[in-house]
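Following this message is one structure expressed as structure tokens.
Here the complex is missing a single protein chain, while all its other protein chains stay put.
And now, chain A:
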Amino acid sequence: MMNYVPDPPHPTAPDAVHADDLTVVRGPRTVLHHLRFTVPRGQITGLLGPSGCGKSTLMRSVVGTQAKVTGTLDVLGRPAGHPTLRSRIGYVTQAPSVYDDLTVRQNLDYFAAILDPGRASAERRHDVARVLTDVDLTSHADALAGNLSGGQRGRVSLAVALLGTPELLVLDEPTVGLDPVLRRDLWNLFHDLAARGATLLVSSHVMDEAERCHRLLLMREGRILADDTPAALRTRTGTDTVEAAFLRLVDQANEADAVDRTKETTR
């Protein structure tokens, strides 16, 4: 049985994601420290930072699969993890999460049925054909996912997230291990999706991809170093590339940490 709750318009929440004092604890460690950021609608927001800085934890919190999240985290006008959000968010984990012992089409058919079992099968088939075209895997539709290359399996995982045209796409390192041509194609697809009205939150540790985002969240050790457009970041730091800007910000943060530590030891 399903309850259809009509969604109210979101006059007060124009941002797709709004976080305030967001803190996440994993075991003994605090992974995210009092984060405050927004992800605007209809844009590509890049989440960048070295591996282990908390990018995946932040994304899992937005999707609602992360435990021990405190503070405010609103996603599409609802608190993160709200049941109504489950069909409105597409999520791609770092490792491709598809069934290796099913074909690409069988994978998509199953997830499409889970997403919206009430839909007519013709409509569902159309949706599956659309996402296969989007990730350029139509010619591999009847291959077992387990027999595909790593990059292809990653695209199957992405295709699953595109089913049902979600309003928000959360993509954890979607281009890792892909060749330059595929990477360019995927970024073209991301811009296409944004043009169609979707909001994208894409993580990466490849800085040249940052230049292709509308906005950037730069992270380091569970804290947000910067939340700005690529151009504004370059101007603010007086650098030519986002990579140089990021390194400048990291150095500044390291110096600040060092000063803090000397203060503590001299106290």
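The rule is short, and it goes like this: a contact is a pair of C-beta atoms (placed from the backbone, for glycine too) under 8 Å apart; a residue touches a chain by one contact, two chains touch by 3 or more; residues count from 1.
Methods note: contacts and distances are computed from a predicted model.
You can't see one chain of this complex, but its UniProt record names it "Transport permease protein", from the set "Oxidoreductase", "ATP synthase gamma chain", "Bifunctional protein PyrR" or "Transport permease protein". Of the options A:L144, A:V176 or A:A253, the residue whose C-beta touches the omitted chain is A:L144. Contact with the undisplayed chain is limited, among A:P40, A:G81 or A:G151, to A:G81. Between the chain not shown and the residues A:G118, A:P180 or A:G238, the one that touches is A:G118. In the full complex, chain A touches the omitted chain through residues 1-5, 7, 26-27, 63-69, 81, 83-84, 86-89, 91, 93, 95-102, 106, 110-111, 113-118, 130, 133-136, 144, 160, 164-167, 185-186, 188-189, 192, 196-198.
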